[in-house]
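Take this structure, written in structure tokens, and hold onto it; I'll ask about it next.
Subset of chains shown; positions unchanged.
First chain written, first letter: the chains are A and B, and each begins at residue 1.
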Amino acid sequence: MLDEEKLAGLTEDDVRRIVREELADPKRDPAGKKAAIIASKGTLDWAYPPLILATTAAASGMEAHVFFTFYGLNIIRRDFERKLKVSPIGNPAMPMPVPMPNLVTALPGMGPMATRMMKSMFAGKHVATIRELLESAQELDVHLIACQMTMDVFGYGEDDFLDGVEFGGAAAFLSQARRAHVTLFV
Amino acid sequence: MLDEEKLAGLTEDDVRRIVREELADPKRDPAGKKAAIIASKGTLDWAYPPLILATTAAASGMEAHVFFTFYGLNIIRRDFERKLKVSPIGNPAMPMPVPMPNLVTALPGMGPMATRMMKSMFAGKHVATIRELLESAQELDVHLIACQMTMDVFGYGEDDFLDGVEFGGAAAFLSQARRAHVTLFV
């Protein structure tokens, strides 16, 4: 005997329910598995967030892309350890050992002191260094992409960057970002 | 009589049409109902955007998460009203009552003046204070999450933060962000 109910197949309501179930599971929605992050700042403190977010995303199974542009190009230069400094100037939120008026923070020597202080704060808490984060990123297949336009503007060549760095423009970033839930401009 | 057309159920084209309809409606796509925002700056001016965006999102029915990291931890400290200052230094875009060369903005006293000026500009226009925005956020069930890694680095304890604040790491942020359309790094 013919089972009309079964023959009729799925209804439109069934299909809508299934779509919602699929979308609710980030592991099934491909956009939930991709992160596209812009790293635009070139100081020691702002080098941390894009690398920590990208390596954490990659470690949890996501495909991560970091696009380094403007001052952020510093982070993936071969000489990044010399380039990345931190400035207390204009950032009254930076915790300082003693309160200092802004003019004092502008004195020569305060920049290096702030850089040393931040490095030792991170080291004392066993937070990875920028070198360790870059190595983790490469082990986890995070895509590190240098922005070609700002390379041209600043006069940088491909040889100025770490091995394994890729090169691309804003369109390359957007082609990933338009398929990703996690899109951040740091 | 058997209606073959009806029995055959939905076609693949029907299903594709339904999927597109579902995706076009942000109220049906779960990612359209979630916002995940990082607050990384610790000055008075940059405390506004994450709180305004999160409370506006929550007020329109979205689930909002704000992850406070680096200098942004200042915003949810018990003593935030004393911590949040604004600096005119290095920000030539900040509207000042009279144009000032940069050296003048570095003089002791200019930081407090800029902070007072910004507070009175916002108050004069009946914009909510940071305290009011934090209270609204909690009434609207916005999740306020302090970054554990930077708490450790800066030596902050859980007791330093407002009641109701949650604690988590980058992985906690990403587990929400990967399911959200609105993901912003402020």
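Basically, a residue touches a chain if its C-beta (ideal position, glycine included) is under 8 Å from a C-beta of that chain, and two chains touch if they have at least 3 such contacts.
Just so you know, these numbers come straight off a predicted model, no measurement behind them.
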Of the identical subunits, 2 are placed here; the whole assembly in this file totals 3
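The definition used in the following text is that only the chains that are shown with their structure count from here on.
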Note to self: subunit A rotates onto subunit B (CA fit) by an angle, in degrees and to the nearest 5, of 120
Between subunit A and subunit B, the Cα-mean centres are separated in Å by 18
Counting only contacts in the complex, subunit B reaches subunit A at residues 2, 6-10, 14-15, 18-19, 22-23, 28-31, 38, 40-43, 69-71, 74, 83-87, 89-91, 105-111, 149, 152-154, 169-171, 173-175, 177-181, 183-185
In their shared complex, subunit B is touched by residues of subunit A numbered 2, 4, 7-12, 15-16, 19-20, 23-24, 26, 29, 31-33, 35, 45, 48-49, 52-53, 56-57, 60, 62, 89-95, 101-103, 106, 121-122, 125, 127, 181-186
